[in-house]
Structures are given as structure tokens and as C-alpha cells.
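A single protein chain has been omitted from the complex, and every remaining protein chain is retained in its original position.
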Amino acid sequence: MSVIAATGQPSYLEEGFSLWSWITTRDHKRIAILYMVAITAFFFIGGAAAAMIRLELVTPRGDLVTADTYNKLFTVHGVVMVWFFLIPSIPATLGNFLIPLMIGAREVAFPRLNILSWYIYVLGGIFVIYTLIAGGVDTGWTFYTPFSTLFSNTHVVLAVMGVFVVGFSSILTGLNFIVTVHRMRAPGMTWFRMPLFVWANYATSIIMVLATPVLAMTLVLLALERVLRVGIFDPALGGDPLLFQHLFWFYSHPAVYIMVLPAMGVVSEIITCFARKRIFGYKFMCYAILGIAGFGFLVWGHHMFVSGQSMYAGMVFSALSFMVAVPSAIKVFNWTATLYKGSIAFTAPMLYALGFVGLFTVGGMTGLYLAAIALDVHLTDTYFVIAHFHYIMVGGSVMAYLGGIHYWWPKVTGRMYNEAWGRVAALIIFAGFNLTFFPQYILGYLGMPRRYHEYPPEFQVLNILSSAGASILAVGYLLPLVYLGWSLFKGPHAPPNPWDARGLEWKTSSPPPKDNFVETPAVDPVPYSYSPEVKPA
Amino acid sequence: MSAAAREMGPGEWREQTSSLGMWVFLATEVMFFGAVFLAYLYLRTQYPDAVSEASRHTHEWMGTMNTAILLTSSFSMALAVRFSQIAKRQTVQRLLWVTAALGAAFLALKLTEYTMEWHEGLVPGLHFTIARNARVTQLFFFLYFLATGVHAVHLAIGVATVLWMSWRLRKPPFPDWRADEIDVLGLYWHFVDAIWIFLYPLFYLVSLQA
Partner (left out) sequence: MNSPPPVRVYAVTWAALMLLLVATFVAAHLRLGPFNPVVALAIAVAKVVLVALFFMHLKRSSALIVLFALVGLFALAILFGLSGADYATRSIHPAPWVAPAGY
């Protein structure tokens, strides 16, 4: 597959074909591919656990797996999907590939640190896979104390080590992106000419750098307490289990924004391109990104309304949580306004992006229910919460990730995927997703708690619907693997700019040469110049 | 060439890029230690009297000595950074030796202190024999060993890196990017010092009044 670009330079894929040339690379584009392979493997491990969960829940009795196994299944599903798929998904793959291209740079600021972060990710992954082989862990992905420290007799320390290690991979990625955006922008690439994808990843990087270390130290405290049987979370010694929750959610709530902000960046790129219209309210979008990242640090206590946290703190956290809705709504309105009177092409990436907007809105709105203390008391730890955050993380982040993969697939691989199959898969995923998770809102509202392998028979119809949806979703997730894989060998060669898109990444060949650009590209004075500016009458 | 590099010139751009990277990393480190400081704040505000009593088991003279050693090591590190900027290779090398030696002295003293604390039965979970005020004392020393232990690991990494750097300076040339490396190493060293500046009053100086 020799793709000699118009530039006459070999592409980054042709800079060496040996395994060695890949695992010792410092090229941000190759590192992106390494990440893509690794997180796809973990996505299917986490997905397999989810499939087992849904299979168990087809019947009200626990007849497929034991309660203990069920606990391990949802824990593995959570740990793998959160830390080994969603957190690195868009930043480490698309972000790594695109940020230098989009700002007109030849590389990231610290190329060696970049490959190191991938190795750290793999090391963390080995811990988690070893945990699975050794017999699993049953605490739930939240590792709540004192269960995780004093009672659980599964491999908590191993699992916690894996999460501790992988955290440093996202810290290093974040550090690299921050410095890259500050120092590597091409002449003319001012802050307010940067693509929103870069803005989103910049804000995400700030969260990664500031929140992840808190989780790391919290897990150290947890592991030591488990090993030594003495620790600050132990109420018998005068410690406070809620301190664990404060520290854990100080990371894990902003982590939601680590997952969804880059997704918003992807969606902004896709919608403006396939609506053939300039993004509406570009600067507001930038401020909204920063606003979401900032407010994201102030709301963690809404995970603790029924934990015994002070009522007054609960009220403060509730009010702050409502405020996150403002910048989020600005973004949804601006995407909608971008679509208004656009000439919309319903390509596969666009279907994912439109799916994102709808599902994120549903997930966000139900988030407001959960931010209201009185309602949250009723809904805490029910399937309503499960449905809510899956609408954000799967309906939001995974949809956007897949949309982004399709949108930039020609750039990354130099090949076009099959558009018809792309659209079919996007529609299957959208339908399967809603069938899986919408019934869970109802189940939760009716009172079905999360994390049980059995349930009263009257919940069975909705559970069967959900499991049926999950099987459709599974087909939808396997399809891209097939036709994208096929396109690698048989797909037509991609031109440099197949979508007639704006942005510097389209101004180089597909796939780009090792140094991205033959000469530093000229920056558009106006970002997203798809349509002539419409002046108000 | 990026816009920043064109504006600053390649030398300053390189220096500014590496130090920005280190400062972002130090922001991470602040939050890493921050979690322990929050745990400490909880314990201290929840049980002020019991924490006071527990803190009397620490060896305040050794802590004070170590503070003086570490502050002095930062002084020599800062001088090393200063002289690296005017490419005085041999001076830099000697100052780095002094810095590493002071860091090692700190670690040696800390290790002696840990040994004494082991014999006094102050190590929670492994060898703890204090009966009076046992619960909070255990938690206090849990945090003490964690905070000072993580600090000592950081310092050990610093000592090793400083030694490696001074070994690389044993003969010329002294390329100007070497000064950027030493500058970044200095930032890390001073940060480790700054963490100790807080650990010292929080663990040693709680309750020395007669």
C-alpha cells in the first residue's frame, strides 16, 4: 500500500514497517495508532463484561452467574471502560494524532514523554488483566471504603495499582498537550483561530493534570489501609470514609468532563463541516469549554447527597451542579444554530455527531434531576443513575469517538471507508443504544437498584428490552471493526481533503508525512470558514 | 518553526518550553501531595488535642536539622542553576555535588529517625506499641510516614538525577541546552524542598509549648 503523497514524501506509515519501528516511535501519529489498538482491545474486554451483565439480567433470578461473579463483572466493566477506554479514548488517539496537525506543528512538545505515556498505559493495563486472571475484584469501579479496605476479599490492591499506574499516563498526555498548545502553534495560529477540538483537548488536559494526582494519592491511601489495616478512612480509628469519597469524586467527577469535553470538540468539527456552515458562536464555544472544565471541579459532592455529607454542603454542591448546565446548554444551542439553514449532508460521521447532540441532551437533562437533592434521594444508586451516565459516556463520548474515527479515518489511514456501511452502523448503534438504556431510566425511577444480579419479576419486561438493545448495540460496535478493517486493504485511496473541510490537518497529504507538513501551512484568518459570514439585516 | 519560537528565538523558546513543562508537572505534584494534606487537615481539625499529643512523639531536633539541610541544599542548587546560565561548567559540577551530598545527608538523617521510631513502636500496622491515645496517634503516624516517605522518594529521585547530571558535566563541552536541563532539575529540587517546608511545622511543631 504505497501511498506516495503529492508532496513526494513517504507517509508516516511508510517510515518503517517493523514492529520495532512502531514500539520505539516518537511520532505522535504512530503513538495515536498504538493507543487506538490498545484501547480497542480494552473496549472489547469491558464490552464482554457488559454483555455478561445484560445476559444475567434477562431473568429475575440469578441463574447465569453467582452474586460474587456478578460483582466482579460490573467492577471490571467499570474499571476497564472508565480508565482504559473512555479517559484515553479521544485525547490519546484522535488528540495525539490531530493536535499537532491542527495547530500546524511538526510534533508534540515532548515526543519521548508521549511514547512513555503509552508504555505506562500498557503497564497499567497489564495490572488489570492480571487482576482478572487472578480472580477479579468486586468493589465496583468506585472502590468505596470501608468495603474495599476492610471487607472485600478480592484483589483490590492489584486493581488499584493498575488504576494508579494508568493515571500517570493521562497526566503525561495532558502535560504534553498543554505545553504543545502553548509553544508549538504555527505562526498565525492565535488562540481564537484554533479549532474547537484543540480547545476542548486543552481544557481536558488541565483537568487531567490537576485531578488525576488526587486520585493517585487516594488510591495509595486506600491500598496502604488495606495492607496495614490502619488508615485515615477507617471510622473505628476515628478516620472518615467520606474523606475517601471527597477525594475520589474530586477526581472522578471532573473525569466525566475528561470524557465528554473532547467528544464535544469532535462533534463541533463534524457538525460545522457537514452543515457547510461556520460554527455558530465560536468564541462562546471556547468560553463554554473553559467554563465546563472550571465548574467541573466544583460539583463533586452531588455524588454524595445520601452519603451522610452535611446537608449544607449538599445544598452548595447542588446549586453549583445546576450551573454546569449553563455552558453545556450553550454548546447544544450553538450546535443547533449551526445546523439551522445549513446544507446538511447525512454522512456517517454526521450521524454520530447528531446522535451525540440528542443523547447528550437527554443525559444532561436527566443530570439535572440528579443534581436536585430531593429527587436524588429517590434515584441514588438506581438504574436511573446508570442510564444517565451511560447517556453521557456511551451516548456522548463513544458516539463522538466513533464519529471522529470515521471523520478522520481517511486522514489517519489514507483510505476511504464504505459510506453505506458507516451509516448503517451509526443507525444501528443509535437504535441499540436507546433500546438498551432508555428502559433503564424507567427501571430506576420504579426503584430498581444498581449492582444486584437479581430483581423482582415485575421488572423483567424492561430488563429484557434493555438486554435486547445491548445485543443490537454489540452488532453495531462490531460492524465498524469489519468494514474499517476491510477499508485498510481494499478501500479507495483518500485524497488530502475528502470532505472539503477547513483546518490545517486537511492541508497535508492523507496520510501525512512524518513531519506533518512539507512547509508550515498558512492559517485561515477565520476558523471554520465554510460559509460567507451572514450579516444581520 | 512555531510562532512562539519565532517570537522568542530558538534558545529562549527551548528554555521556556522545558520550564513550562516542569511547572505543569509541579502543579500535578501539588495536587498529589494535596490529598495527604487534606487528610491531615481532617485529622487535625477533628481531633486537635489528640493530634497535639501524638505529635510529641516526633523528634523535633532531627526535623529542624533536616529543614536546615534541605534549605541549604536549595541554596546550592539555585547557585548551580545560576552558574549554568553563564556556562561555568566546573562550578556547576561542584555545586551539584554539594547539593546531592546535602540531599543524601537529609535522607540519612531521615532514615535514622525512622529507625528510632521503629524502636519506639511508632509504626502503625507493623510495630505500634503506644497505648495512650492509640487511635489518633496511629492515624497521625500513618500520615507522617506516608507524607515524609513519599517526600523521601521524591528527594531520592532528585539526588540520583543530580548525581547523574554532575557526572555528565565531568568534561566539556557545556552545550547551552544543558543549562535548560539544570534549570528544570532545579525547579524540581526546590519543589521537593517546598513540600518539606510545610511538612516540618505540620508534623514536628504542633505542640512544643511546655
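In order of appearance the chains are A and B, and numbering begins at 1 in each one.
Here is the rule we use: contacts are C-beta pairs under 8 Å (C-beta built on N, C-alpha and C of every residue); 3 or more make two chains touch, one makes a residue touch a chain.
Remember, predicted model here, so these are calculated numbers, not experimental data.
**Q** Taking the entire complex into account, which one of A:G238, A:G281, A:G358 or A:P498 touches the absent chain?
**A** A:G238
**Q** Kindly state which of the options A:I23, A:V316 or A:V526 is in contact with the chain not pictured.
**A** A:V316
**Q** Quick one: say which of B:M62, B:A101, B:A134 or B:A194 touches the chain that got left out.
**A** Only one listed residue reaches the unshown chain, and that is B:A194.
**Q** Which subunit B residues touch the hidden chain?
**A** Against the missing chain, subunit B presents residues 12, 15-16, 19-20, 23-24, 26-31, 34-35, 37-38, 41-42, 45-46, 60, 64, 67-68, 71-72, 74-75, 77-79, 81-82, 85-86, 186-187, 190-191, 193-194, 197-198, 200-201, 205-206, 208-210.
**Q** Considering the whole complex rather than only what is displayed, give the residues of subunit A touching the chain that is not shown.
**A** Touch set of subunit A with respect to the missing chain: 150-151, 182, 206, 210-211, 214, 229, 235-236, 238, 240, 242-243, 246, 250, 297-298, 300-301, 308-313, 316-317.
Keep in mind that, in the parts below, only the chains that are shown with their structure count from here on.
**Q** What is the distance in Å between the mean C-alpha positions of subunit A and subunit B?
**A** That pair's centroid distance is 35 Å.
**Q** Please give the residue numbers of subunit B that touch subunit A in the complex, ascending.
**A** It is residues 1-6, 13, 16-17, 20-21, 24-25, 27-29, 31-36, 38-39, 42-43, 46-47, 50, 124-126, 128, 135-136, 138-139, 142-143, 146, 150 of subunit B that touch subunit A.
**Q** If we count contacts the way the header does, which residues on subunit A are in touch with subunit B in the complex?
**A** Answer in residue numbers: 104-105, 109-110, 171, 175, 178-179, 182-189, 209-214, 216-218, 220-221, 224, 227-232, 236-240, 243, 246-247, 520.
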